[in-house]
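Please read the structure below before turning to the comments.
Excluded from the complex is one protein chain; the other protein chains are retained at their positions.
And then chain A:
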């Protein structure tokens, strides 16, 4: 039986958006079995904006899985935002995994990070700042590999904010690719196996791509989709 996955990212709700977003999700339970939200939920990452997110997604008839994005880290309130979303009954991935739909679907992932793509990327070499940047991504990728391997489900999806491949960045200036994602994220998914990778962050990118290992990648940033959410059948 097909699993229908709805996905969107980069909704960037500010406090001005309170009460206006929910209408876009009306009837989603008719179209999808689960909703994945690929980070950049807020504009400034404040607790007040986190409350707007929790309220706008409250009580949907299908499970909702979130990851945070870079904007959601801006006010150093990411832990509080995650706790608020969990308290509202949502799932939040922070380099972790969740099993849904009675064991049929596993979703692993988190925010992800940058560094660039194979052959044109930053390395763990030189100044401590450079090493810390690249190490952050490598450690995330290592945790995703473990999280994915622990999923014993019929289907597995990786949910990220940052991009795992260049395909879905087409439209963005190549000079900023290292800030948009890292191939280490794709490598982890290819090593552990997954049916689909969902990401956001690249507002000017392209919806469809694939990893070197052949896993389908979908950039669901709202400006890329131009629709309330995309729906994928697995």
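Note that in this section a residue touches a chain if its C-beta (ideal position, glycine included) is under 8 Å from a C-beta of that chain, and two chains touch if they have at least 3 such contacts; residues count from 1.
As a working rule, contacts and distances are computed from a predicted model.
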| item | value |
| --- | --- |
| "(2Fe-2S)-binding protein", "Sarcosine oxidase subunit delta", "Branched-chain amino acid ABC transporter permease" or "BON domain-containing protein" - which is the UniProt name of the missing chain | "BON domain-containing protein" |
| Among A:91, A:162 or A:232, the residue in touch with the chain that has been omitted | A:232 |
| For chain A, the residues touching the chain missing from this view | 2, 4, 6, 10-12, 14, 16-17, 24, 28, 31, 43-44, 71, 74, 195-196, 203-204, 216, 222-223, 226-234 |
